[in-house]
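Omission of a single protein chain aside, the complex is shown with its protein chains in their original locations.
Letters A, B and C mark the chains as written, and numbering starts fresh at 1 in each.
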């Protein structure tokens, strides 16, 4: 019997990607699609790439319209998920692709998001130690941010194995879809093509405390994170370049061994052979993660680099992966590790 | 029992796309992968997006290595397919993604390709009148060129219904993957990003006689084609803008009716609602075709426009679609109409 | 003594490009800069590439603020130029980069622009027969549209020499800056990168009557134009591919001779050597025009192709060129034919 899934916020990039993946999921039947300002419009005009759903009309995002489904994906503005989830009741699997239930520290939440803290839900990054168990059977999932997904998967094996100091200097390049579909002048094609530019420099990006939280948990001590996101001239993809000072005694071999161990059985994380490096094109549209790590002996530092598709593994793919675990389905159901390249 | 498929020329763009699609095909088991200069290398180094095949090693392209499969996809340089097909024998389904068996006119072939004419095989554009029947049960398939696919699907309903004069003025923009993976200075990223440029102007492009052949057949008289291809700064996609003088009595309604009739039952061709236009992004990585048509009353001309992914519907997706028909499988097996966007 | 120039609409793409060129003009002193919603802001925040003007503050677009200059460039929304020009008086050189004074036919204007017809000013495409003389000493200039610039320069020699029928089938690809700086969803980087899409198909684009006007004048009879613009994934540039049926007796040689004659003495139009084709990258940021022409004997058609930078020769460069002529300066003053490539 099919799992009936509704998507709230179906006209944006996260909702569209969720639908793209759910359409290919063999156990899923797509139910209600809702929107806010776009309610009443056909999906064919809003998401012209989702041909099989072209004739569907968006309903308004109300608890009534979302009722009667096994799973509800939320792609809502920050601060709105708690109220919707409460109305849906405890038996519906609610998967929040927003930030509302990611951060355990209420002060962090309020400083970075400016609204009351809603609590935490099981964290949908199954590759982190302990995360899978918390997701099994859960009726609530907090999907990680796209940057924290890329950064945590690049760095956690080094921190978990105590190969590096409790620090991380991170520069990540993201495709523009990470900034959403609301039109703003600096996101115009004319502005972004041919340009690289940073933003949220100096600790200001909202994903910073989520990275600190993830890395500190595996390290067992507070990890200091200096994170600089940059906007790259491409629609999709994150390349996260992460750097941390190595502790004494670290070698290229010990670093590689830690990563090989961490990712030996992970279906979506691919530790590249030595000498090859992640490329966002290789994971375009797929749920795969490419990871590589190097030890710079001259500088005494470990460099860990990951590539993901920010909309797939970084948002909707991670959400479907977590849904599979929560529902007791095989974790890879309906998800691909094959990128669309070139 | 799985259909066992080999791919000759697995390191190039056409071969890589065939593998991307075949990996997702539920009835296929991927057998031998062969290459020429890349024989002996792992596919992970050549096609890093095909993660499930990363460990596979390319064999040399020999009849021996290709033997023992139900289907063999050929992605070889022009002029080499006939010899390989002959060695494979009449019982193997051979699908030629090259040009060797597309053109019926030997003089056309020799003028544009400069080697002896090898004959014709059933033509793998099932949407053309009569094509599907010729493909059913066939052991040989000539996959169309990418531009002729886009152009024929944009224009044939107009010519078949005699709505236009036997002429076509065509300007098509193609992503750079259409030019292949062999490195040439004018295909460098530094050269193509930010630039549009034509090539093969004035009747010189090899796909011109193939368009003439397709359109003349449906029109029942020789159609004159003036074709200008342009290179666009994107990796994939063809946007074909086709223009022909309307015959007397044509109206916007009669044009639309002809297209609605032609594409009412086609699973991969989507005639867009009025007022919306094809975009290559909407069919990125999918086998779908977006088509729209307009009648310009002031100029007395019909404008038909299509968008395809040149590697999918334009090459490997069309090949898999034809394979499905030849094998008696449902035509859409393993093929998607969902684009990867944004 | 320097020519004192004001720019109204300095925060948009046309105004910014005018300033980029005027900053490099040896006879110009930049005076007032005005804006509408951006009045009060520093130019450094709006046009960060114009470093020498970073500290300038935009005034409001009023006749008072624009008074006291020798030349005023107008980059205003359609329909606003007439009132401003009138207030500036007959002795100020007013250069309208908008559409208001381009079209002679009032009915055309009203159909395509929907406001009352304001009349015509000397047309700032000096390469057209007779245009230069009308610009000399004029106090009013109507700068052509970007597409009509590219198309007229590609085609007029063929029509003027009666080498083709009075028709033109045109497909032009434009960079996204042609659509302006106002943020709209379909112009987001996420939407345009990797995509080609048409718009205004079937005669609906506002530049169509301007092309008809230009070509009809040189042909001496009404030329029928079927124009399809497409949006290309690049910030700047227009590639115009123009096609017309050849009249009897035309040869490749006669076509080339007509173009060589037309452009023998033009400082900005470069007829490429045979075998080479225009590329928008080659004219990036320059006032140069690359033109090439071919005769397709099989189809009996002439194909003429041009590449320009839509913001430079297509807008602000053409404006400065016309200003030079109007002021009696050497036509090339302050303008470059060197593109920024790769």
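The rule we apply is simple: a residue touches a chain if its C-beta (ideal position, glycine included) is under 8 Å from a C-beta of that chain, and two chains touch if they have at least 3 such contacts.
Values in this document were obtained by computation on a predicted structure and should not be read as measured data.
In the complete assembly, the contact with the undisplayed chain comes from A:195, out of A:87, A:195 or A:254. Among A:39, A:171 or A:247, the one in contact with the hidden chain is A:171.
Check C:9, C:194, C:209 or C:229 against the missing chain and you find that the one touching it is C:194.
Think of the hidden chain as still there; on subunit B it touches residues 13, 175-177, 179, 181, 183-185, 187-194, 233-235.
Along subunit A, the points of touch with the absent chain fall at residues 167, 169, 171, 173, 175, 188, 190-191, 193-199, 201-203, 224-226, 228, 230, 232-237, 239, 241, 243, 277-282, 284, 292, 294-301, 303, 305, 307, 342. Within the complete assembly, residues 13, 16, 20, 23-24, 44-45, 47-52, 54, 177, 181, 193-194, 235-236, 270, 273, 276, 279, 281-286, 288, 290, 336-342 of subunit C touch the chain that is not shown.
Simple rule for what comes next: only the chains that are shown with their structure count from here on.
Because contacts link each chain to all the remaining chains, their graph is best described as complete. Counting C-beta pairs in contact, the chain pair with the highest total is B-C. Between subunit B and subunit C, the centres computed from C-alpha atoms are 37 Å apart. Annotation: 45 Å between the Cα-based centres of subunit A and subunit C.
Annotation for subunit B: residues 193-194, 235-236, 279, 281-282, 284, 342 touch two or more other chains.
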